[in-house]
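Scroll down for the structure; my scribbles are underneath it.
All protein chains but one are shown at their positions in the complex.
And now, subunit A:
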Amino acid sequence: MDALLRARLLHLALFISLLLSVLSHASSQELQIVNAERRIDLTSHIIKVYLTLKVENIGASPASEVNLAFSPSEVEHLAVVKAAATTGKKKKRTYVPLDVKSSEQPAGPNGTKYFTIILSNPLSKGETATLEVLYILTRSLEPFPAEISQSESQLVYYRDSAILLSPYHVKQQTTFIKTPSTRVESFTVVEPTKRASTEIKYGPYDNQTPYTYAPILVHFENNNPFAVVEELEREIEISHWGNLQVTERYSLVHAGARHKGVFSRVDYQTKQGNIGVSSFKHLLARLPPRVHSVYYRDGIGNISSSRLRTDFLKSELLIEPRYPLFGGWKSTFVIGYGVPVEDFLFESPDGGRYLNFTFGCPLADTVVDKLLVKVVLPEGSKDPKAVVSFPVEQRLETKYSYLDVVGRTVVVLEKRNAVPEHNIPFQVHYSFNPIFMLAEPLMLVTAFFFFFVAAVSYLHLDLSIRK
């Protein structure tokens, strides 16, 4: 605790000394935050932070951008930043989604990075706007102790600042932290701090200067499955004959506290409630409706423990890895299914076609470190173009499948640090001439034709030398 306090003081001193140098930069923005309310949801391993900002323009010129500041460690684990402007009062409140982009500004003090919210209506002098911001952090809970045995429950650290890191002057602010259970081992106190059942309240704090930082540490119990897919490759193969084949290759890991020592099956089977509470053995995958030929297997064959439920709106596949996953245990598997192509493939007005499919990982409550979406277009398609509503890396590849000659174009979309919020549709546009559908059948027909011709001619030729 003592060391912690010293570190905190050090930080504060550092910030205050830096404050003067950046004050000019910040004040050029001429914005201030009248009220900030932050709600941090720590109930799962995906941390959701809801931030409500009331921003006021105190400068002379109208402002059209609002900056959000994140510490370097946060930026590294930041999966999503979304913002919306609220208009109207109370019941008639409406949300207007706003663009958020990573700012190119030079990093602030201590490597602070910025994200810029672009306002739809610039704020003129004296006006205020209310912004709702949601950002999601992954892999930010550090298990402590880092190794636990089968019978222990999992405790984690969460690190943040009690005071909102902001490039602006903040008049008033509060922070609420919600923990999954009432078991909280310890938390840093930055007066005023209050704890009530599963909620810890920091604040209200008044008049905080820009870049004020008050590190806090919350040590609490979190037994939710820390299911992380280290790499997921989704291959979506379009066939104009009527099928859309999806193959998903997972490498799953339990990213919580590492399992230590004995795994006793007898304990695991007889004392279900309190043994291996942080482990998990089921995962739920939400698949599109009308799926068919679903399979679930891994490198050494079919995994027989899965259950599929289908209805008109969605299909749910409950999968069980071969063994329950304890902390640090890994597993790899493949899920594959087919869906009717007419549900996802459409003709665009300009005569081309486009695929409309969900981007992210179908497993509920999982983080994907590296997500590869590969759209395999039919052989002979041209001008592929992907439209995704968030930044992804794109490239093209060629894949040879059944009897291909020129190969199929593959649009590869790569996204790091994907969360369930990325499960939104994306589009791939391309142009395709239906005559190419007949290429392979015709090829086979020709091959067999020549084979039969050869056979007939061989039977009718007398190749013997003797007559």
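Convention: a residue touches a chain if its C-beta (ideal position, glycine included) is under 8 Å from a C-beta of that chain, and two chains touch if they have at least 3 such contacts; residues count from 1.
FYI, contacts and distances are computed from a predicted model.
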{"item": "Chain left out of the displayed complex - its UniProt protein name, from \"dolichyl-diphosphooligosaccharide--protein glycotransferase\", \"Sm-like protein LSM2\", \"Superoxide dismutase\" or \"Glucose-induced degradation protein 4 homolog\"", "value": "\"dolichyl-diphosphooligosaccharide--protein glycotransferase\""}
{"item": "Identified contact with the non-displayed chain, of A:89, A:265 or A:395", "value": "A:265"}
{"item": "Omitted-chain contact residue, chosen from A:106, A:126, A:273 or A:301", "value": "A:301"}
{"item": "Interface with the undisplayed chain - residues on subunit A", "value": "261-266, 269-270, 297-305, 322-323, 328-332, 400-405, 459, 462, 464"}
